[in-house]
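All protein chains but one are shown at their positions in the complex.
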Amino acid sequence: MLTNELAYSKAVAYIMSLLSWDKLNFIYNFVLANIVYGVIVIIGVMLFVVIFGWVERKVMAKAQFRHGPTKVGPYGFFQNIADALKLLSKENFIPESADKYLFVSSIVFILAILLFSMLIVPFSGGIYAVDLSVALLAIFVLLSVLPILIFVAGWSSGNKFGSISAQRSIIMMVSYEMPMLMVIAAVALAAHSFSFFSIVGAQSNMYFAVLMPIGFVVFFIAMLAELERPPFDIREADSELISGWLTDVGAPFYASVLIVDYARMLLGSLLIVLLFFGGWQGPFLPKVAWLLIKVFIVAIFIIVLRATYVRMRLDRLLRFGWLWLLPLSIINLIWVYFFMVWGVIL
Amino acid sequence: MIKPLITTTVQIFKSRFTVVYPEEEEKLPDNYRGKIRLDMKTCISCGACARICPNQTIDMVDTYTDKGIKKMPLVNFERCLFCAMCEEVCPTNCLVLTKNLEDVEVYDRRDLIKRPEELE
Amino acid sequence: MSETKINIGPIHPSTHGVLRLVVTVDGDTIKEVEPHIGFLHRGVEKLAESRMYMQNIVYMEKLDYAAPMAHQELYVSTVEKLLGIEVKERAEYVRVVLLELQRIASHLLWLGTMCNDIGQMFSMFMWTMRDRDMILRLLQEATGQRMFYVNMRLGGVNRDLPAGFEDDTYKVLDSIEHSLGEYKDFLESNPVFMERLKNVGVLSRENAIRLGVTGPVLRGSGIDYDVRRNSSYYKYTKLGFRPAVETGGDSFARYKVRMKEMQESISLVRKALEEMPKGDALGLPIKLIGAVPKEKEAIVKRELPRGEGMMYMVADKQRPYRLAIRAPAFINLAALDHISRGQRLADLFAILGSLDLVMADVDK
Partner (left out) sequence: MPKIEYANLDAEIEKLHSEGFTYLTKITAVDYVDHVEVLYFLRDIEKNKEIVVRSDLAPNYLRLKSIMHLYPAADWYERELSEMFGIDFIGRKTKRLLLEKWDGKGNPLRKSFTWGSKYEVQE
C-alpha cells in the first residue's frame, strides 16, 4: 500500500516540475483563445451560410421573375434553416454497395477541413486566430485536399454516377490548380510574403486587381472551378450525372455538404477580396464592415454568373485551363516581376 | 462574353411574373371550364351527358327530389377531363361548367365523386 | 478500354417524360444508345376504335401535351375529310392563329428545357416559361382551358375569338418578339453555349432522309420540306409562309431552325389576324348520333411543332374502324442512336434537347 502512495506522489511531483507556471499559462491562453475563437468562427460561418443561401435563392428568383422562398419567416429568411432541420431529421442511410468507413469519413473530413481553413483566414485587422507567416500556402494546401476527398467520397459511394463524377473531379483539379498557384506566387512576389496581413498591407495604395488584371481574371476563373460554381459545376452535373458524387448520400450528410458548399463560397470570395481587393482597407467604415461589403459584392457577382452561364464540358475545361489559363498566369508572373524590378509599388 | 451578364442583370430589375397562389387570386376568363354546376329542377334525366362523356365519368343515379325519385348525373371528378362535351349535348342545358375551382381541390379522393346535390 | 453500360433511367432530370436510355460508354465517348420506350403507352389507337368520332378529340390532344392544339386539329381535319365537310372561310384563319400561337408556345418550352439540359440553372427556362404563359393565357381567353382545349368542331371552332383578342395578341406578340431578340443574342454571344451546340450530334443530308426524321430535325440538315408549304393547307402560302432551313445538320442548326420558325409564326399570326374575314367560324355542335362518313378512308398530313404528323383513318359508321397515327417524335428518337455515336456523354443531353422529344408522342 505504502509504495502506491509514494509512487503516485513522486509522479505528480515530476509532472509539476515539467510545467512551469508561465508555460501552463501560455497553454491555457492558447487553448482558451483559439477554442473560443473557433466556436465564434463556426457560428459566424453558419450564420453566413444561412444569410448567403437566402440571398442566393432570392437573387436567382428575382433574375427569373419569381418570388423565391416567402413562407418561412419574414421574406422567407429562415427557409434555409427549415431546410437544414428537415434534412437533419431524415434517416441517414448508407448504400450497402458503398464502402462504409471511407464514405462516411470522407464527407466528415471535408466539412472539418473547410472549417479548419476558416481559422487561418483573418476576418479583419484585429480578429484573427493565428497569424501564420505562410498562411496563403496553408490555405491552398487545404483547398487542394478537397477534390481528393470528393474523389474518395464519390468512388466509395459504389454508385456508377458517383465513380464517373469522382474521375471528373480529379481531371478537373489538374486543369485549374496550376494557374491558381502561379497567380498566388505572383501575389506573394508583389507582397514579399505569404501572410495575409502583409498582402493586405501591400495593397494600401494600389489594389492587386488593378496591379495585375490578368492575374485577377485567371484567379477568379480558377476559383470558380475550385468552388464548383457554374459554369464549372461538372462534378455535380445535375442534368447528366443526377448529382454526381452526391447521388447516394443520406439526408444529414447532404445537409453538411450544402453547408460545405456555401462555406467554400464564403472562403472563395474572402480569398478573392483579401488577395485582390485590399481586404479590410476602407476610408471611414470599420474594418470588418468593409470586408463584408466586398465579400457580398463578389458573392452576388458569382450568383449572377450562376444564373447566366451554361455548364462547360470537361474536355473544354481542360483545353481552356491549359491553353488559356496557364500561359496567362505565366505572363502575369513576368508582369509582376517587371513591376518589382522598377519598384513602382513599394 | 459580357453581353449575357448584362442581359441577366437587366432581367433582375424587371417586375416579378409569378402569382403567390393562396394569397393572390389569378384572373380566370368567364368561359373558363371548371367545376360542373347542375340545375336539378330543369334536368329531365335523359342521360345524354352520361353517354357522350368520353371517359364515362358521368353516371345516372336516382336522387330524392321534391317531385319523387329521379335519375340525375353523378360526376366523378377524378376522371373528368373538363372537355365540356356534356354541356354541349345537354338538351335543356341545365349542366354548365363554371369558374369554381375550390370545390375540385380535395384532400380525400372519395370527395371527388360528387352526387347531383353537391353539383348545385 | 473498359465499356460500361450506364442506365439513364426513366426517372431522370433531363429526359423529358419517361424515357430510359441504356448507354454503353467507352470512357467518355458513347458507343451505343438504346432507348427503351413504352412507359407512357396508353394504346390511343385501340382506344379510338371504341369511341365515336367527336369523342376522340379529348384523347388526341393528350398525344402531345406540349402542343395539344396541333394534334387535335390534325384529328378533326381527318374526320372532316372523311365526312366530306368543308371548313368555313373565317374558321381557317382562326385555326391558323391558334395553331401558330401553339407552335410558338411549344418551341418556347423546347428552348427552356434545352438550355436546362445543357446546364444553365433554370434561368432561361423561367424566362421562356414566362413568355409561354402569356400565350397560354391568350389561348385560355379564346378557348376556356389552358392546356387541353377541345375547341375544334367539324368545319370550324366551337367558340369564335373573343372581342379583345386581337389587341391582346398584338401586345403579347410584340413582347415575345422583343424577348426572342434578347434570347438570341443572350445565347449566341455566350461562348460556352456555342461550344455545347456547335457540331454536336451532326446528321448529314442523306442520313436524315434515310433515317426518316421530320420537322426541324430534317430542316436542320438542309432538306427544304415543310408540310405547310408542300401540301399547302389553310392558305399558308397565301399568308406568305417561307420554311426555315439550315444546312449545318448539328444541334446548333436545329436550334436556329426553331428560332426562325418562331419568328415566322409570329409574322403569320399577325398577317392572319389582319386578313381575317368577317362571318361565323362555328363548327357543327357535338351530337350523340353524328353524320355518317361518305368516303371509306382518309389520309391527312399536318406540320406539328415537332415534325410532320399524319393520320390514316378507316371509317366505320359511327366509330373509326382503324386509326393509324404517325408521331414525329417517334422517328426522331429512333435516329438518336445514329446521331449520338461517338459523341461525349455530356453531349447526349444536348442532342436529346435539340431533338425536342415528347414521350407522349413517342409512346402513343
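Residue numbering begins at 1 within each chain, and the chains themselves are lettered A, B and C in the order written.
The working rule: a residue touches a chain if its C-beta (ideal position, glycine included) is under 8 Å from a C-beta of that chain, and two chains touch if they have at least 3 such contacts.
For clarity, every value in this text was computed on a predicted model and none was experimentally measured.
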Worksheet item: With respect to the chain omitted from the figure, which of C:Lys5, C:Arg146, C:Arg210 or C:Lys238 is a touching residue?
Response: C:Arg210
Worksheet item: Of C:Leu136, C:Val202, C:Leu284 or C:Val314, which one is in contact with the hidden chain?
Response: C:Val314
Worksheet item: With respect to the chain omitted from the figure, which of C:Gly38, C:Gly279 or C:Gly342 is a touching residue?
Response: C:Gly38
Worksheet, complete the sentence: Where chain C meets the left-out chain, the residues are 20, 36-39, 41, 43, 45-46, 50, 209-213, 223, 225, 230, 299, 308, 310, 312, 314, 321-322, 324, 326, 330-331, 334-335, 338, 363
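Definition applied: only the chains that are shown with their structure count from here on.
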Fill in: Farthest chain relative to chain C (centres taken as mean CA coordinates)
A
Worksheet entry | Innermost chain by mean C-alpha position | C
Worksheet item: So which has more C-beta pairs touching, B-C or A-B?
Response: B-C
Worksheet item: In whole angstrom, what separates the CA-based centres of chain A and chain C?
Response: 47
Discussion item. Can you work out the whole-Å distance between the CA centroids of chain A and chain B?
Written reply: 54
Worksheet, complete the sentence: Whole-Å distance, C-alpha centre of chain B to that of chain C, is 27
Item to complete: Could you check chain A for residues that touch two or more other chains and list them?
Response: 63-66, 307-309
Fill in: Contacts with two or more other chains, residues of chain B listed in rising order
4, 7-8, 11, 17
Response to the item:
Given the complex, residues on chain A that touch chain B span 59, 62-67, 70, 304-305, 307-309
Item to complete: Spell out the residues on chain C that touch chain A in their complex, using ranges where they run on.
Response: 4, 6, 12-14, 28, 115-123, 126-127, 130, 186, 190, 192-193, 195-196, 344-349
Worksheet item: Which bits of chain B are touching chain C when the two form their complex?
Response: 1, 3-4, 7-8, 11, 17, 28-29, 31-33, 48, 51-52, 54-55, 81-85, 88-89, 97
